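With one protein chain withheld, the remaining protein chains of the complex are depicted in position.
The block that comes next holds chain A.
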Amino acid sequence: MLKIENLHAEIDGKEILKGLSLEVNAGEIHAIMGPNGAGKSTLGYVLGGRPGYEVTAGSITFNGEDLLEKEPHERAAAGVFLGFQYPVEIPGVSNVQFLRESLNAQRTSRGEKPLSGAEFLKLARAQADALGLQQDMLKRPVNVGFSGGEKKRNEMVQMGIIDPAFAILDETDSGLDIDALRIVGDGINRIMRKPTKAVLLITHYQRLLDYVQPDRVHVLADGRITRSGGPELAHELERQGYAEVAA
């Protein structure tokens, strides 16, 4: 589904990713773990197409298509979802409007019929309920005045509504208490654990992986994947630390 080969990327002339290769197949959940500054978030942003993140070498193909050729909104329409570590506040734009615009823009670009207001609301309410996000938060401006945990739940509500084929979740577990962690973990499994879908979980800690079992775990250090393994690698990292394992 996703194939990254020898990816080099830089921000403001500083190279962050230094030859990263990774392949994720449909039906798989991969975890990317690594110390601060290893390039985890950069990988997420490069996949999402954030301006300022320049790819200097290598390739990313998604379902056989060149992902780097696409604009960020085209990547979304192609099925790529980026869950933000720090979801952005958008004053003056309601959550409902934002999500309906998002979904319908994607649907339109795929040649599907846009959802009506009523159809959309039904879908949004169901997803908000499933993730324990209060209904009135759908009407509030996007992420404005939300707590850290609410912002992350809101990311999952968005993922549930958009129903992407591939999700990159950047530190979705940060800022969550234990209960919220379980709800978010259940959400990821419910929405994304399907034979036709795949997930790249970017995380610092093992704890989210207690709820979302990864098929593969990779260690990202200094811009490259330095080790890959099964779920047991995450436990090893937790016990021994990145310095030991990544070296």
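Here is the rule we use: a contact is a pair of C-beta atoms (placed from the backbone, for glycine too) under 8 Å apart; a residue touches a chain by one contact, two chains touch by 3 or more; residues count from 1.
Operating definition for what follows: contacts and distances are computed from a predicted model.
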In UniProt, out of "Fe-S cluster assembly protein SufD", "Transketolase", "SugB_4 protein" or "Phenylacetate-CoA oxygenase subunit PaaI", the chain dropped from the view is recorded as "Fe-S cluster assembly protein SufD"
Return the single residue from A:S41, A:Q106, A:Q127 or A:Q206 that touches the missing chain. A:Q106
Residue among A:D12, A:E71 or A:E232 touching the omitted chain: A:E71
Give the residue, chosen from A:F84, A:F120 or A:F146, that touches the chain omitted from the document. A:F84
Mind pulling the chain A residues that touch the left-out chain? 48-51, 71-73, 75-77, 81-82, 84, 87-93, 97-99, 101-103, 105-106, 109, 141, 158, 162
